[in-house]
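Notes for the one structure printed next.
Removed: one protein chain of the complex. Kept in place: all other protein chains.
Right, chain A next:
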Amino acid sequence: MARSVTTRGKAINTAIAWAVGLLIFFPILWTILTSFKTEGQAIAAPPVFLFFDWTLENYAIVQERSDYLRYLTNSIIIACGSTVLGIIVAIPAAWSMAFVPGRRTKDILMWMLSTKMLPAVGVLYPIYLLFIKLGLLDSRAGLVIVLMLINLPIIVWMLYTYFREIPGEILEAARMDGASLKNEIIYVLTPMAVPGIASTILLNIILAWNEAFWTLNLTAAKAAPLTAFIASYSSPEGLFYAKLSAASTMAIAPILIMGWFSQKQLVRGLTFGAVK
């Protein structure tokens, strides 16, 4: 029997949801507001919230100093490239683990996840040396490979979880109808797992977009994405909060807009299989 919720209960739940939402969004809102302040207003104590002289000066300075479009292009290529590559590698791996599990499948999955627990700096030097040898330093191709590798455990785990929800009998029926393994994955499994694959893609684009350790350490001038763009506006000597906020707003705007438009797909995918 469905539990009845009173109007008062609904109102309280709505208020709590809004409060939590605003709390989570507040740092982003504050960053956006600060980007429209002068440096003096940005550090004013007590802080000014809405009533200040709004200015676009910081955006003008950032635009003049940095080639935003170059950083943006790099971010798009690196985030999308690493995600697509990861999906191509992960779908067969997840299929195998979901539908033809071996004795050690669970162990392999756990081992893959455990690689995420290794501090990235622990493998910085080996990877840096490899990049030098392979000529991949400061290249978008190098970053696509590295970000694909570091996000691969999450991609495989997510896809594995979604694939497990799909009845194996359907794939078996396809096989009985003569479908090859390739066709089974492309024409039967993938269409059924579209919500899960879409949410995996979206989440991984966000993760790759925000990744700051490798993108800062393996790039210089050519392949640097928006994380390097933000890092160039922080300073230990001098006022920089307003300009840094403008740079941050410009860096998060594309991914924020993408997230906004795809939120339905994202939520659907993330909750896929949560309730049977």
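Methods note: a contact is a pair of C-beta atoms (placed from the backbone, for glycine too) under 8 Å apart; a residue touches a chain by one contact, two chains touch by 3 or more; residues count from 1.
The definition used in the following text is that contacts and distances are computed from a predicted model.
**Student:** Leaving aside the chains on screen, match the unshown one to its UniProt name from "C-type cytochrome biogenesis protein CcmF", "Imidazole glycerol phosphate synthase subunit HisF", "Sarcosine oxidase subunit delta" or "Erythritol/L-threitol-binding protein".
**Tutor:** Missing chain, UniProt protein name: "Erythritol/L-threitol-binding protein".
**Student:** So which of A:36, A:95 or A:233 would be touching the chain we can't see?
**Tutor:** Counting the whole complex, the residue in contact with the absent chain is A:233.
**Student:** Out of A:9, A:40, A:102 or A:168, which is the one that touches the chain we can't see?
**Tutor:** A:40
**Student:** Among A:73, A:217 or A:265, exactly one should touch the missing chain; which is it?
**Tutor:** With A:73, A:217 or A:265 as choices, the missing chain is touched by A:217.
**Student:** Among the options A:48, A:137 or A:258, which residue touches the chain absent from this view?
**Tutor:** With A:48, A:137 or A:258 as choices, the missing chain is touched by A:137.
**Student:** Which chain A residues touch the hidden chain?
**Tutor:** Those residues of chain A that touch the unshown chain are 39-40, 43-45, 65, 124-125, 128-129, 131-132, 137-138, 216-217, 220-222, 224, 228, 231-240.
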